[in-house]
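Got a structure for you, written out below as structure tokens; questions coming shortly.
Let's look at chain A:
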Amino acid sequence: MTRTLRTLCTSVAAIGLLTIGAVAQAQDKTIKIGALFPMSGPGSYFGTQDKQGVELALEQINQTGVNGYKFAVHYEDSACSPLPATQAAKRLIEQFKPDVIIGEECSDATLAVMPIVEQAKVPLLNAGSSSIKITQPGNPWTFRIMPNEVMQGINLAENAYRRMNARRAVLLFENTNAGIGNAQVFKENFTRLGGKVLAEIGFGRDVNDFTAIATRVAGLGEVDVIPTYTLEGQGLKITQALAQAGVTKGGGGNAIQIGTIWLPFGFEQKAGKAALGYIRIVQFDPTDARPVARNFVSAFKAKYNTEPTHLNAHAYDQIMLIADVVKRGGKDPETIREGLAATKNYSGVTGSVEFDKNNQNVKMDTIHYMETKPDMSWVSLKWN
Partner candidate 1 sequence: MTTTIVLQQAINGIVLGSLYVLVALGLTLIYGVLVQINFAHADFVTLGAFAAYFFMHLVGLGYIPSIAVALIVGAAMGWLINASIFTPLRRKNNELLPLIATIGVSVMMQNLMLAWFGPIPYAFETEFSRHVIRFAGIFVSWQNVIIIVVSALTIALLYVFMKFTFLGKALRAVSQDRETAGLMGINPNFLIMLTFVIASALAGMGGAMLAPVLVLTPFAGTSVIVKAFAIVIIGGFGNVEGTILAGLIVGLIESYTTQFLNPGLIDIVVFALLLLMLAIRPTGLISERREENV
Partner candidate 2 sequence: MSALLEIAGLELAYGQVAVCRNISLRLDRGEIVALIGANGAGKSTTLRAIAGLLSPRRGTIAFGGRDVTALPSYERSKLGIALVPEGRRVFPFLTVRENLELGGFNSRKDPSTLKRRMERVFAMFPRLSERSSQNAGTLSGGEQQMLALGRAMMSEPQLLCLDEPSLGLAPIIVHDIFQTIRAINAAGTSILLVEQNARHAFETAQRGYVLQTGSVIASGSCATLKRDPRVQEAYLGRTATRR
Partner candidate 3 sequence: MSATADGAAGEPLLRTQELQKNFGGVKAVSEISFDVPMGAIFAVIGPNGAGKSTLINLISGVYRPDAGSLSFDGVDLSTMPAHLRVRFGIARTFQKIRLFRQLTALDNVIAGFHVHHKIPAWQYLVHGAAFTADRRRCRDQAMQLLEFVGMSGRAHVPAGSLSYGEQRMLELARALATKPRLLLIDEPAAGLNAAEVDGLLDRIRSLRHGGTTVILVEHNMDLVMNVADRIMVMEYGRRLFEGTPAEVQKNPAVIAAYLGGELL
């Protein structure tokens, strides 16, 4: 029985190795990119969109290749959770032997994967996790092109206090690593400046009806800003509920929702009138006039027949940055790591990239502020 099982496992493993090996050896000079995306469960919200961006980028760079290199991507489902992410990362490293890895979205998963890539000496390029721990202390093999929670939080708090003259805030956040982390940074900085946080309302991802929360916010009296940290789905419900309760501008109130880069472009259209006045940081602005952004938007629309989101854009940028590193001489994990670290003023769809000593992108042009107008269009606030 046991022997049969072992044989079975071995043969299954062998088949797995063969298939992956076949893909890997199809081309001689290939940069192998491993992608750790959540593709099952609720986290597949990220994975599906990430994959679109990656596919578009691959299509573009593989037309000509870079320095004679083609690019191959192998996806593993890391499920937005530490253990599955660890398993996926190890499988990726063992069997696909990537030159560089991109992903995860969820901070827990990214943090769990970091020691593994460090041990395997494969660079990890992250664009979706905001936890400060990823780059502080971080490790030499992990890079992040997205502004972390502290960068966003400080910036948001200062702008809320100084430019919006907000003094009273209510924090709404999902009870996740990212939700709590972002809310805490905002709170610290906002109160440091002299603002007051009237309530911190955290909720699980399984909360559906936000009328009760909106009612509670409405009962708190005058509120100036409502920093909101949720994903698209719950975000829509919150915005509508706050408007219904007459709290926010969209519902005839005075409060303004503000937030970080979590929400996709098109959120306002989905939310409708309720989103009026919403001010948020976006990393990807589809109205961006730079050619790189223009090309991306049109290519994306052509391929998928839909507007790209920031997730699409981030994934696209990750691949394109790797291509840029390869162009600058990267050809294996070590040289790609060095290349990434040496990146100066790389201009991507979501802004420019330059890493500090902790491998955190420090370019502040990745933080744009947008305000939602009555016709649901965006206006850029140029607050940086």
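One rule holds for everything that comes next: a contact is a pair of C-beta atoms (placed from the backbone, for glycine too) under 8 Å apart; a residue touches a chain by one contact, two chains touch by 3 or more; residues count from 1.
Criterion applied: all candidates are chains of the complex that A comes from, given by their letters.
This one's a predicted model, so the numbers in the text were calculated from it and none came from an experiment.
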**Prompt:** Since the rest of 1, 2 or 3 are in the complex but keep clear of chain A, which one touches it?
**Reply:** 1
**Fill in**
Contacts from chain A onto candidate 1 in the complex sit at residues 40-45, 47-49, 175, 201-209, 211-213, 215-216, 218-219, 232-234, 236-237, 240, 244-246, 270-274
